[in-house]
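One protein chain is absent from this view; the other protein chains keep their places.
Let's turn to chain A:
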Amino acid sequence: MNPSVATNKASRSRIPSGALQQLLAFASLIVLIIVFSVSSSNFLQFSNIVGILMSTAVIGVLALGSTFVIITGGIDLSVGTVMTLSAVMTGVFITFWGMPVPIGVIGGILTGALCGFLSGVFVSKLKIPPFIATLAMMMVAKGLALVISGAKPIYFTDKHAEGFSKISLGSVFGVPFAVFIFFGAAIIGSILLSRTIIGRYNFALGSNEEATRLSGVNVNFWKIVIYTITGTFTGLAGVLIASRLNSANPALGQGYELEAIAAVVIGGTSLSGGKGTITGTVIGALIMSVLTNGLRILSVPQEWQTVVVGLVILLAVYTDILRRRKSA
């Protein structure tokens, strides 16, 4: 190749394409915040901002987990109901079996991890397409949550469960713990994805699974690891939502997976795999809740809020496609 051509192409790709999408997402977030704060004086009030962050926490943690699977080029449709199952199991451990709160919390998170592990086994060892494997997991988890709880919410009202609601609702300077947990989880997720061997294989799998396999990488093992990570974050989200409501409601959760996936996509992670960041997902999750919150403050009916969120997803994915077409 002509060297001048090579450098030319190199300079064109100097801004990593993922970063551009992230920048766009961040800019949209700022624009949204400005628009809403101009149109309503209530928007920038401390209590409203805390409200936004609080409502981001659960979906955000789910989206963090989903980011990993989506970067492999897969998908996890089960995060919504696995979150519910994790919440229910936390209730079972603490309320039914009288376990100490910390043990119950760990049990809840492990429930999510186990579900993720199983999905990973189905996808990698049994070669079931991720969409189908996790669709099945979604239904199994939903059913189990109903069966185990007897289709009734489990309340954390025992004397020894007193501290449980603090996990989400306890606060420092008026900022609830759930928000800190969300950002803490984001930092851990970001380190996992960008600094560890898991993250490296995660991107490699998503970019070209067969070439990765032919490089002698134990692809099945790493896929299971990645689905287990997604499951672990899902379990954490289950604990957060149970703590926030001080109950585990088995009827809740379905549909959350789609909001999580939407946040991931808005954040610039490509559904075809190989590209994505945790920062992007955090921004994506914030855009979703700022949008819903702002529209509510402007008294837009809830039905229309959903329509707007749908359009935003369309727009986000379309800009991604435009950008990729240009760079191709």
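Everything that follows uses one rule, which is that a contact is a pair of C-beta atoms (placed from the backbone, for glycine too) under 8 Å apart; a residue touches a chain by one contact, two chains touch by 3 or more; residues count from 1.
Here is the rule we use: contacts and distances are computed from a predicted model.
Taking the options "DMSO/TMAO reductase YedYZ, molybdopterin-dependent catalytic subunit", "Monosaccharide-transporting ATPase", "Stage V sporulation protein AEB" or "histidine kinase" in turn, only "Monosaccharide-transporting ATPase" matches the UniProt protein name of the chain that is not displayed. Within the set A:I198, A:L245, A:L271 or A:V317, the residue that contacts the chain not displayed is A:I198. Which of A:Q21, A:T67 or A:T212 touches the hidden chain is settled by the complete complex: it is A:T212. Contact with the chain not shown here comes from a single listed residue; of A:G189, A:P250, A:G274 or A:G294, that residue is A:G274. By the touch definition given at the top, chain A reaches the unshown chain through residues 1, 3, 6-7, 9-10, 13, 195-198, 200-201, 203-204, 207-208, 210-219, 274.
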